[in-house]
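Note that this complex is displayed minus one protein chain, with the remaining chains in position.
By letter and in written order, the chains are A and B; residue numbering begins at 1 in each of them.
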Amino acid sequence: MTEDIRALTTRLAEEPGSLAFLELAEALRRRGQLDAAGKVARGGLSKYPGLAGAHDLMARILSDQGDLAGAFDAWADALRIDPMRTGALKGIAFLYFRAGDAAAAIEHLQRAAEADPDDESIAQALAKVRRESRSFSQRSVEPEPEPRPEPQPQPRPEAESRAEPIAPADPGSPFADMDGGRSLVLVDANGLRLAGSLPAPSGEETGDRVAAQLAGVSREAARATRLLGLGTWQSITLESSDGHFVLVRPTGETVLLAAREQSLPMARVVLLAERAARAARQWLEQVR
Amino acid sequence: MTGAQAALDRVTRVPGVRGALVASAGDGLVVAEQLMDGVDGRAAAALAGSLVGRLVRTADGAGRRPPAFVQLRAERGSILAAPCPNDLVLIAVVGPDANVGLARLEMLDAAGRLD
Partner (left out) sequence: MRSLEPWVELPLQTFLDESSARLTLLMTSSGQVVAQHGFSRSLDVMTAAALGAGIGASTDELARLMGSPRFEALVHHGPRQSCLLSGFSTPRGRWIGLVVFGPETTVGIVQLFFDQMVQQLAAVAPRDQPAAPALAENFEHELDASLKALFGR
């Protein structure tokens, strides 16, 4: 972690206009260095006042410092810019709950659940608020939702005829609780698959083949954005008639691909990819 | 006004679009362009064209159909690309505050009409 902070500090010093302040401030916040985190976040906000993520980060820092009013304002700013930002919705819901306003807390958590239905923590938070609040408004409270069934591995009758078997869910992978990591692939800088799998519509496993290509995609993307003056690349989204792909970078040396059917809106696939990237980062820190 | 110029005209009217061009996907060469200062059309055609080609091969490797729209998002903006018939690709370079949703719609519509 100290090395990360050092590297991020150097990067920010070399490129004061870059978005490295987000990672650096978050790393400092996690280490409890809240004053330093706040300074970095404020500096970044002065350059990127329209960046919802920066306001969200500032709110978390202020919340950790005990400045709940400041945190509320910062999350409200984040939501003005990005009304679907689940971090801000959860944060404000938490503040309303602490203030005893269960109805407002539930309303914000419901919006967060709509924005990211795969986020189990939102469902858990909703259940907790409903359970612990003293009164419910008839307007805003819905009946207790049916508990979500545990995702079951689907039988694949075509498995025996395929050339390659689909990779089974790997309990040691970062995506073990995300449908076993199917349609999520984590790739290292050499084009080798670290985790996840990517079955084609035909059922054939394509994870290794796609992983080999993604290292080249990452290099090309980095070159294109650098030479066109756009800075560091952050994500690639592809829409096709039979599915959506999102590529993100959990770390500087890895790429993550999330694939979903076309019926899911692209913005939701992006949220899924970002969630998978967070899980991948935590997993990589543990395995290293 | 040619079809390519009409397409570029529509795309560049979207707020935040700094330039648009039609490139030959296989060669990475500019066919038509409409760019603001500071946007290198030749580089955009070559680099975006090459990246889109690689993404098409990646989609193929995953057993999927070629992409109809691509967004490469970076710190200070995005590159948008919509493959068109006849081995052309419509490319736009946009700033971080661009209305990407509107640009996407205009590009998908224009890409379908280009020949």
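FYI, contacts are C-beta pairs under 8 Å (C-beta built on N, C-alpha and C of every residue); 3 or more make two chains touch, one makes a residue touch a chain.
All values reported here derive from a predicted model rather than from experimental measurement.
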| query | Shown chains touched by the missing chain? | reply | B
| Residue, one of B:46, B:59, B:90 or B:110, that touches the chain absent here | B:46
| request: Please pick, from A:11, A:39 or A:223, the residue that touches the omitted chain in the full complex. | output: A:223
| Residues in subunit B touching the chain absent from view | 23-24, 26-29, 42-43, 45-47, 49-50, 53
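Assume only the chains that are shown with their structure count from here on.
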| remark: Whole-angstrom distance, CA centroid of subunit A to CA centroid of subunit B, is 27
| said: Touching residues of subunit A toward subunit B in the complex: what are they? | reply: 18-19, 50, 198, 200-202, 204, 206, 209-210, 213-214, 216-217, 220-221, 223-225, 227-243, 245, 259
| message | Quick check on the complex: what are the subunit B residues that touch subunit A? | response | 38-40, 43-44, 47-48, 50-51, 54-55, 57-59, 61-79, 93, 96-97
